[in-house]
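Structure incoming, see below.
A single protein chain has been omitted from the complex, and every remaining protein chain is retained in its original position.
Chain lettering (A and B) follows the sequence in which the chains are written, and residue indices restart at 1 in each chain.
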Amino acid sequence: MVRPARLMRSAVGRFFEYDTPKIVHIQSLHIGITYRFVQLVIISYVIGWVLVYKKGYQETDNVESSVTSKVKGVVLTNFTLDPNATADEEKLRVWDTADYVIPPQENGAFFVTTNIIMSPNQEQGICPEDYSSRQLGASCSTGFDCPSGSKSANGVRTGTCNNATSTCDIRAWCPVEKDVEPQSPVLQGTEDFTVLVKNQIFFPKFRVRRRNILDGFAKNASYLDSCLYHPSADPFCPIFRLGDIIALAQENYSTIAVKGAVIGFVIEWECNLDLSVESCLPKYSFRRIDNADDVIAKGWNFRYANYWTDTVGRQSVQRRTLIKAYGIRFVFYVYGVAGKFNIVPLATNLGAGLALLGLVRLL
Amino acid sequence: MVRPARLMRSAVGRFFEYDTPKIVHIQSLHIGITYRFVQLVIISYVIGWVLVYKKGYQETDNVESSVTSKVKGVVLTNFTLDPNATADEEKLRVWDTADYVIPPQENGAFFVTTNIIMSPNQEQGICPEDYSSRQLGASCSTGFDCPSGSKSANGVRTGTCNNATSTCDIRAWCPVEKDVEPQSPVLQGTEDFTVLVKNQIFFPKFRVRRRNILDGFAKNASYLDSCLYHPSADPFCPIFRLGDIIALAQENYSTIAVKGAVIGFVIEWECNLDLSVESCLPKYSFRRIDNADDVIAKGWNFRYANYWTDTVGRQSVQRRTLIKAYGIRFVFYVYGVAGKFNIVPLATNLGAGLALLGLVRLL
Partner (left out) sequence: MVRPARLMRSAVGRFFEYDTPKIVHIQSLHIGITYRFVQLVIISYVIGWVLVYKKGYQETDNVESSVTSKVKGVVLTNFTLDPNATADEEKLRVWDTADYVIPPQENGAFFVTTNIIMSPNQEQGICPEDYSSRQLGASCSTGFDCPSGSKSANGVRTGTCNNATSTCDIRAWCPVEKDVEPQSPVLQGTEDFTVLVKNQIFFPKFRVRRRNILDGFAKNASYLDSCLYHPSADPFCPIFRLGDIIALAQENYSTIAVKGAVIGFVIEWECNLDLSVESCLPKYSFRRIDNADDVIAKGWNFRYANYWTDTVGRQSVQRRTLIKAYGIRFVFYVYGVAGKFNIVPLATNLGAGLALLGLVRLL
């Protein structure tokens, strides 16, 4: 019975024993200065850089975001689909949102047509290939230049050469598109279109929700109906003029409008949740993403078509209007980091800092 | 020859020398208790929080995800495009997937129309601006109120005031859309539509692949054809009723259906790959993303149009049917983190923990 008690006492004694290394004090000005200086550098680094500047005491969370956009504006062109229209009046055409935003909604992006090549009322048939087409083998002198069944830019060659155009006859949607290099935008005035952008963000870890239409303005319909974003004068208005966006991206609208471009619409949220959540505000910036100097497929364009069937007597003919749309593709990039005090990153960063301090002693 | 050997022996001796600090044992109950307590706290923190709760011994990887969706269902409306239809029978119209899912596919999202304002058979021309349009300057008393060339909501003013409507005449797609605030959804019964969601995920670092159609069900076509997701009764069925989704997002379907909404369709994968990969299962949740209290552009709607050309004799007229579609935009958010034992994070976390323990001794 005596022994366990003694063991116990011994164990308890050991448990509350405190070990400390025997320290030798060395007084040396030279070593001392170096030592303190290196210590100072490391402490400054840990406190100044890691903890204060990089906010190493905060747990961070990435943003979850949703963006919707709505473009407004109309333009008038003297562009017409009807080749028989003669009077200037008949050539006028108004373009509204449904005409120039294609497709009508996209996830995280939107497109505004600025220039257009329209090939109205095409139908399946045989017709000469487009001469302006840069494709090799469009031109011909005899049918031997047009091997039957071989593929051309817009269709499949039939084996004959069209004397009138000196291009191969092809089976295609006829008449084929005249693919000319555009010189000036058909839709003039698209820089005055405005876009309402709604961005909702959410930090799942902190359960914090923010949106770019600030609470102070959210109830103010007349302000939101009439305001216009300006980087300094009105930095929180959610309505942007396209021309302003392009100017802020350091680009020239009338140049871009000819062949299109891809523009990054960046929304940044940097949220220090140790402060008031009200100080967590969106910051907008814009930059051109595609390369202005591309030698192939410069700018941004794509083709789409509207289809219908003409019923004449017993015959029905499927027709389409082909549209080659040049324009500006806006892609949203939403960045956001939220930070909030948390013991875990603080301990990790302190720990690593202390280990560095230990390193000094070894040296 | 003697010297190098001696040096060598000396070097070898040094190499296998082990340095240990001379330790002073201090027996003090007070310091001992404090010391052990702080040690305990740090060890508990490192082991309990960092290693066990936060799984600090695991290497993690983020998910790569692909989602496709397919909506099913039909509704019948007594809504018609033909203004000459008189019999009730003629006004009936069936809407299927191709009619209400616009655009037919989107990357990471899908849209279901719940309400609609249709402006059939518009053509370019001159007609009075819509009176109900909330835009300023729609109404007029004389032509002076309608400066020629100025822009209205739906077109460009011609300079004359239409006496019949007391609004400016505009050049536009005519007749212009009657933009009334919708009171009830035109498409009744959309809450019974179902959507099949297929989500494939991949953790590149671990080469692990999972999908939301679990292997146990994947071969069971009759189960997959008839099941319906329920958070507790059937949490792994990949088919969701729209009404259930909205209810789980704590929203009222009939309210949302009027003006539309943006709903987050969240799929979460938390995978501990140290356990069986079979325990890596999807968890669904839903939440409304847009703000229900917005004063401008509340809910979610957009305009699109179908185009065709009417050929009458030698004249061809381009026409369109403009559709303002209100509806629910579902946006997928797929989150996933996989963890697997790895020596690197274990070492890093242990190292930081030990450094903290060293801190205690200094104090």
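Criterion: a residue touches a chain if its C-beta (ideal position, glycine included) is under 8 Å from a C-beta of that chain, and two chains touch if they have at least 3 such contacts.
Here the structure is a predicted model, which means the values were calculated and not measured.
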Checklist outcome for this item: Considering the complete complex, of B:Glu106, B:Glu191 or B:Asp290, the missing chain is touched by B:Glu106
Checklist entry - Among B:Ala164, B:Ala221 or B:Leu275, which residue is in touch with the absent chain? => result B:Ala221
Checklist entry - Which residue, A:Ala172, A:Leu187 or A:Val258, contacts the hidden chain when the whole complex is considered? => result A:Ala172
Checklist entry - So which of A:Gly73, A:Gly155, A:Pro185 or A:Gly336 would be touching the chain we can't see? => result A:Gly155
Checklist entry - For chain B, which residues lie in contact with the unshown chain of the complex? => result 13, 15-22, 64, 66, 68, 70, 73-74, 76, 81-82, 84, 92-94, 96-99, 101, 103-107, 120-121, 196, 198, 200, 202, 204, 211, 213, 218-221, 224-225, 306, 308, 310, 319, 321, 344, 347-348, 350-352, 354-355, 358
Checklist entry - Which chain A residues would touch the chain omitted from the figure, given the whole complex? => result 21-29, 31-33, 35-36, 45, 49-50, 54, 102-103, 106-109, 111, 124, 151-152, 154-156, 171-173, 262, 264, 289-291, 293-297, 300, 302-309, 311, 314-318, 320, 322, 329, 331, 333, 335, 349, 351-356, 358-359, 361
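As a working rule, only the chains that are shown with their structure count from here on.
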Item to check | Fitted rotation between chain A and its twin chain B in degrees, CA, nearest 5 | outcome: 120
Checklist entry - For chain A and chain B, what's the span in angstrom between their mean Cα positions? => result 17
